[in-house]
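The structure is given below, and queries will be raised subsequently.
The complex is shown incomplete by one protein chain, all other protein chains being positioned as in the whole.
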Amino acid sequence: MNSSIDETVEQLEADFAMFDSWEEKYEYVMDLGRNLNWPDHLEQREDLLIQGCQSKVWLDHEMQENKIIFYAASEALIVKGLVAMLLNIYSNRSPEEILRLQPDFLDRIGLSQHLSPTRSNGLHSMLATIKRIALAYYTG
Amino acid sequence: MNSSIDETVEQLEADFAMFDSWEEKYEYVMDLGRNLNWPDHLEQREDLLIQGCQSKVWLDHEMQENKIIFYAASEALIVKGLVAMLLNIYSNRSPEEILRLQPDFLDRIGLSQHLSPTRSNGLHSMLATIKRIALAYYTG
Amino acid sequence: MSQLNPIAAPFTTAPVDWNAIRADFPLIAGHDLIYFDNAASSQKPKVLLEAMENMVTTSYANVHRGVHRLSQQATDQYEAARKTVAKFINAADEAEVVFTGGTTDSINTLAFSFGEAHIQPGDEILLSGMEHHANIVPWQLMAERKGAHIKVIPVLENGSLDLEALDALMGPKTKLLSLVWVSNSLGTVNPIPYLIQKAHAYGIPVMVDAAQAAPHMPIDVQAIDCDFLAFSAHKMCGPTGLGVLYGKRHLFEPLPPYRGGGDMIDRVRFEKTTFQGLPFRFEAGTPHILGAVAFASVLSYLSNIGMQQIEARERQLSNSFRQQLQLNFPEVNAIGTAADSVSVVSFLVQGRHPMDVGVLLDNQNIAVRTGHHCCQPLMERFGIPGTVRASLAFYNTEEEIERFFVALRKTIQLLR
Partner (left out) sequence: MSQLNPIAAPFTTAPVDWNAIRADFPLIAGHDLIYFDNAASSQKPKVLLEAMENMVTTSYANVHRGVHRLSQQATDQYEAARKTVAKFINAADEAEVVFTGGTTDSINTLAFSFGEAHIQPGDEILLSGMEHHANIVPWQLMAERKGAHIKVIPVLENGSLDLEALDALMGPKTKLLSLVWVSNSLGTVNPIPYLIQKAHAYGIPVMVDAAQAAPHMPIDVQAIDCDFLAFSAHKMCGPTGLGVLYGKRHLFEPLPPYRGGGDMIDRVRFEKTTFQGLPFRFEAGTPHILGAVAFASVLSYLSNIGMQQIEARERQLSNSFRQQLQLNFPEVNAIGTAADSVSVVSFLVQGRHPMDVGVLLDNQNIAVRTGHHCCQPLMERFGIPGTVRASLAFYNTEEEIERFFVALRKTIQLLR
């Protein structure tokens, strides 16, 4: 059984609280990135591509027992790591859970600059897409 | 017999040197303007019009015994006065005389700002046209 | 306060210390000059310089494409400026605010893009007889390319629009109404909400030239329901080289781009290039970053004073100017006497050329503008070569108006 979305976020914040340096923080993110796997079809599908000026992100999803499973791919390692982090949080959750979560945890772990709308790395659009999908299921 | 171009300029500078205030200077210029007359055809001829954004100036000329006679008209009184002043100096002169005269006397009488190329009152263009005409006669 | 802005921010009640405000404008504060040429361009407050200095000293870089912090900070400031502008005009969405080089650039952008998208031979663009050249020539250039025609709402003798002519001028061929809100040569405030409603009833979108409105009154694009709106920063105490083109997203976003280049593209290939959405679609290349950021500071400064306060003050100053002129100078004709006007007073001294008046006032340290004010068709309509135009800003004073009239009296005497 998965931990809840809030527990996952708390755990993430706790992990980040332990890092003394930016190096540790990025090592952690990059490790997440190294372990991110995705189905082969993702990178072939133009329609799943979330274009950022700096790096590409692909996002797919399916519904299983009222939970949305997200799949995502990316090119750059740090973005991959951030994608993996977002999947840990947002994938395999109900639409309600996804919509309820405030994304201010990103500020607290000190990575929000990567997700600002003015960064064109695809992450902000990915998060927006996740929420749009959840909303679509939620409003039915 | 006319005085020479240099004498006329000297006389002008002497007149202006006597003025104590801007009012006297402009009264003098406007009086010149009030006394400026021109042939009727001038204002009818689009081809004689020197367009300035602020006021219109018309200029015509004819050659008589190696001297160029200029005729000019304008709308605004101060411009008329300055036109009259320029005619006193430049009309009824030989092409050589016209080309020889340095226009720095305008600085010395403190009216050069009205004849700068960035003033769009037509006076700068009028002076340029006078010199072009003189040059055309001079080079034959 | 204008009845034309029904939904305006709550009225700030604290009285404004206008003399203290004069001190914010170095050129005004430090000179004996009476500056009544605000419609041409306004003077700049210290906050403008401070904002530029602050960015140049701490956070200047190019925007949008950098992973480094400086670029990120610059981008944040630039995008925050867009938000400030959106709030200032009450746009529904900041993406509807596009930064341009000025009103002229804004209108050219719209004329080109709208023309490419929507104009067929025989179509009509409706303008008015009191437009600034910036709201005439771009449409002419486009109409000539597209085989379209320009129609013109006539101007009445008092300098207001002939509203009775409207119905005859609007029809199925009319593709756009582009109209000045406040006339730069007469001061007339056109009944924009009414005109927009009228055009919309015919299904005609409306572009508003707010170059002389934005400096003088609160603007609420949603309340007036305009489809496009343009103005310049430099006429409202802001930097030169910067303007705004606002457009409702559903009308603006589908238009093809005007300029091509960096930032406005999605994907460039030699075979086929695709474009971004709003606002970047219309902001090709490096924008006027320092200008936008400084403009945001200026808008905060103006909002702090309060646009209602500014409007009230400027209406009071220009009305007082107008009344004294009529009362004390029978030899002067006011050009444009519409009931609703702000800031601008245009006039002629009978039998005297406006330029003579301007030169003699200048010698008395008074800056007014003379000439056609980039409104040649309007001048022709009145059969005059131009006017003398005094245009007042909130930092002007009643004392300056008094000094102006002393100088005008002397000018008229000299011209006798």
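Observations on the structure shown:
Chains: A, B and C, in written order; residue numbering restarts at 1 for each.
Heads up, the rule we're going with is that a contact is a pair of C-beta atoms (placed from the backbone, for glycine too) under 8 Å apart; a residue touches a chain by one contact, two chains touch by 3 or more.
Bear in mind that the values here come from a model prediction, so they are computed numbers and not experimental data.
Although it is not drawn, the missing chain touches A, B, C when the whole complex is taken into account. Of the listed residues C:Leu70, C:Ala92, C:Ala117 or C:Ala201, the one in contact with the hidden chain in the full complex is C:Leu70. Among the residues C:Gln120, C:Gln197 or C:Thr286, only C:Thr286 touches the chain that is left out of the figure.
By the touch criterion stated above, the residues of chain B touching the omitted chain are 51, 53-54, 113, 116-121. Contact residues of chain C toward the unshown chain are 26-27, 30, 33, 35, 37, 40-41, 43-44, 48-49, 52-53, 56-62, 65-71, 101-105, 107-108, 111, 116, 132-134, 136-138, 140-141, 145, 150, 152, 232, 234, 239-242, 256-265, 267-270, 273, 284-291, 355, 358-359, 361-362, 366-371, 374, 376-377, 380. In the full complex, the hidden chain is touched by chain A at residues 22-23, 26-27, 30, 53-56, 75-79, 114, 121.
The rule is short, and it goes like this: only the chains that are shown with their structure count from here on.
Centre-to-centre, using mean CA coordinates, chain B is 39 Å away from chain C.
Multi-chain contact residues of chain A (touching two or more other chains): none found.
Multi-chain contact residues of chain C (touching two or more other chains): none found.
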